[in-house]
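With one protein chain held back, the other chains of the complex are shown just where they sit.
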Amino acid sequence: MNAPLIIFFVLAAMCVLGAISLILQRHPIHSALSLIVVMVALAGLYLLMGAEFVAAVQIIVYGGAIMVLFVFVIMLLNAGVEERTNLSKLAGFAGIPLGVALMGFLAAAVARSQDMVQVATQTGTAAPTKALANLLFQDFVYPFELTSFLILIAILGAIVLAQRENA
Amino acid sequence: MVPTHYYLILSAILFGLGVVAFMFRRNIITIFMSIELMLNAVNLAFVAFSRALNKLDGQVFVLFVIVVAAAEAAVGLGIIIVIARNRQSLNVERVDLLKL
Amino acid sequence: MIDFLIQQVAQHAEILITLVKIAILLFVVLTVNAYLTWFERKLIAHIQSRWGPHRVGPHGLLQPLADGAKFLLKEDPTPAGVDKFVYYLAPLLALALALTSIAVIPFGPDPLHFKGHDIYLGIVDLNIGILALFAITALGVYGLALAGWSSNNKYSLFGGLRSSAQMISYELALTMSVVGVLLMAGKFSLRDIIDAQANSHGLFNWGGIFHWNIFAGPFPQILGFLCFFIAAIAETNRAPFDLPEAEQELVGGFHTEYASFKFAMFFIAEYTSMITVSCLCSILFFGGWLSPFPASWTFTTYLPSLLLIPFGLWVIWDGMRYETIFGKLILPAVGVVVTALGAAFLLFPNVNAFVQGPFWLLSKICVFLFVYVWMRGTLPRFRYDQLMSFGWKLLLPASLANVVLTAAALLWRGN
Partner (left out) sequence: MSILNYLWIIPALPLLGSAVNGLFGSKWPNKIVNVVAVGSTGLSFLAALEAVREFTHLAPENIPWVKQYFTWIIAGDFRAGFDLQIDHLTVVMLLVVTGVGWLIHIYSTGYMAHEGGYYRFFSYLNLFMFFMLILVLAANYVLLFVGWEGVGLSSYLLIGFYFLRKSASDAGKKAFIVNRIGDFGFMLGMFLLFRTFGTLDFVPLFAKATPMPADAMGHLGMFTVACLLLFMGACGKSAQLPLYVWLPDAMEGPTPVSALIHAATMVTAGVYVVARSHILFTHAPTAMFVVAVVGCATAFFAATIGLVQTDIKRVLAYSTVSQLGYMFLACGVGAFSAGIFHLMTHAFFKALLFLAAGSVIHAIGGEQDMMRMGGLSKKIRWTYVTMLTATLAIAGFPPLAGFFSKDAILLSAYQSEHGGRILYAFGLLTALLTSFYMFRLIFLTFHGKPRYDEKKVHVHESPKSMLVPLMILAVLSIIGGWMAAPAFFGSPDYFAKFLEPVFAQTAGGAEAAEAAAQALEIPLAIVAVVSALLGFAVAFWLYLKQPGKPAQLAKSMSGVYNTLLHKYYVDEIYNAIIVNPLLWVSTSVLWQAVDVRAIDATVNGIAEGATDIGDGVRHTQSGNTRSYAVWVVIGALVIIAIIFWPYFRPATVGMVR
């Protein structure tokens, strides 16, 4: 039981608990906070795996931008506690078991196919951000540029959607 | 050293929880958040594999996923605002115009 | 028993040292915060040709203590219908993040040697320091936003909305404006950034100040600095960007509903982030602990003493002719301490050498803090749409331009 393993389990616990509370919280703000917890914990895991840059980006973009956007919208729409309708019997009954089944399937699949991944498991060398940058701006430069277009389009779409017709 | 499949199993669990949230919650914003949760789970798997295989491509993909998530959040929240404005409700079960 | 403790200490010395460092830093920062408020009030008072606090203690020097006591002792009502959890969480979040961000800052170049341990000034030195810093500031939004939302008050809600929108908008410019510096340094670690400035070749190699990023070649980061500083002010919700807490419109904005110590938390958080920003400015653009003079000017190493001793003497003299007895006692004492410090620097050269770095860094920080207060004293507040259009239409493009130009210059110079 070495230090990384302990840290891992702590963070993993944070993730899972956060996710569960995301499900159980009835107020969107609380769900959002739980999700933020999950994300921060994930960032920690990334650090543990030596992916500092991804960790930082995870917090800056997810934590600092996307989730803020969520919170902002929740505040803007003044979303209250979600009402307990159950118009979809199917989801009501089948939802949880199915989700659990999926979880189990995936977990079992991964666990049993571990030999597949374990062969490759070496000491995860810390990812030098420089190498990442080279990869991103040389091999993946076209996808990268494309994502910039994507962002632009998304901005336009958001503006068009959000502005009132008469305005 | 943490074995890779620990991370993978964790990501599987997170993903499953995201799915559960997607099916279990009614608030459209929360559902959207559960989607983000699933994306995060996938990211975790990506990074885990990238470490396992000593390739950075996985992290690059994570970055892409994050970008896409950001774009998606922008547009999706715009849509949510419109829905809330037009239907005075954030409950997906009240937004069922596609029904027979 | 005792030796067991010593042994324990010996085993976990690193952790212990870190804990001690944290304690010291906390103390220092909180004190600085307190006296920053005094400084601010005084300065603004003088800008507005008033006296400012001068009742509590000599020159109102004990005012901060009084305020602290007041914060602690005041009644702390919780408004009806608030979301308790978030309501309590928000100030904690704000304060915690603000304080955490300080931890990344290095305050001096060389370590303190103590029982075989090298103790660096500064708590951690992450190799992604600046990124971590941004990550923390990015999370800083929640404190304000949640506070505004949770306290169940429309003004607060507006404050929260404003702060979240404003912070998201200016975070882009903030991050972008730093990229120039990062390009020139090629590192994320603040320490490395300062070192890079130490041996960068400036526009003309006269030395000292011309090696700082703000003046250094190939592309002086003046534009970057302006963007960074403005964005940082907005990030810290200081005037002229203090819309989230615009008293005249929102009766205090996000912290309208907060009283006593929870309010104090926000307060401390704000001032702490001010300090952090000042640190960042001086580290990223003004060479951190580097002296503005070329190394050949050895006499500049005596500047600390030359500043401290006259100041101490002045304090003594001023205390002598102070009205109140208390003043007559306390001020000369302080003056003596200061003078002694200056004298000590003169007497012990290695101490002097060690002090140089922190001295310059602190003095730069002070300058920026002064600018902070100065701006608050002089500039009127933005209107909200002006804020947004300024951030998106001017600041962001400018910082992007800075990135592009810097990159081009580096390419042109070829490294």
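Note that the chains are named A, B and C in the order they appear, and that numbering of residues resets to 1 at the start of each chain.
Criterion: a contact is a pair of C-beta atoms (placed from the backbone, for glycine too) under 8 Å apart; a residue touches a chain by one contact, two chains touch by 3 or more.
Note that the coordinates shown come from a computational prediction; the quantities given were computed from them, not determined experimentally.
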*Could you list, sorted by label, every displayed chain in contact with the chain left out?*
A, B
*asked:* Which candidate, A:Gly44, A:Gly64 or A:Gly99, sits in contact with the chain we can't see?
replied: A:Gly99
_Residues in subunit B touching the chain absent from view_ = 3, 5, 9, 19, 22-24, 26, 28, 31, 92-93, 95-100
*By the contact definition given up top, give the residues of subunit A that touch the hidden chain.*
87-88, 90-91, 94-95, 98-99, 101-102, 105-109, 111-115
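Here is the rule we use: only the chains that are shown with their structure count from here on.
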*State the smallest step count from subunit B to subunit C, taking one step as a move to a touching chain.*
2
_Looking at contacts between chains, which pair has the highest count of C-beta pairs?_
A-B
_Measuring from CA centroids, which chain ends up nearest the centre of the complete protein set?_
C
_Inter-chain centre distance, subunit B versus subunit C - centres from mean C-alpha coordinates, in Å_ = 37
_Based only on mean CA positions, could you tell me how far subunit A sits from subunit C in angstrom?_
32
*Give the residues of subunit B that touch two or more other chains, as numbers and ranges in rising order.*
none
*Which residues belonging to subunit A are in contact with no fewer than two other chains?*
53, 65, 69, 74, 76
_Of all residues in subunit A, those that touch subunit C in their complex_ = 27, 29-30, 33, 36, 40, 43, 52-53, 55-56, 59-60, 63-65, 68-69, 71-72, 74-76, 78, 129-130
*asked:* Applying the document's contact rule, which stretches of subunit B touch subunit A when the two form their complex?
replied: 1-10, 12-21, 23-27, 29-30, 32-34, 36-37, 40, 43-44, 47-54, 56-57, 59-60, 62-64, 66-75, 77-82, 84-85, 90-91, 93-94, 96
*Residues of subunit C that touch subunit A when the two form their complex*: 83, 85-86, 89, 126-128, 131-132, 134-135, 137-139, 141-142, 145-146, 148-150, 157, 160-161, 164-165, 167-168, 171, 175, 186, 188
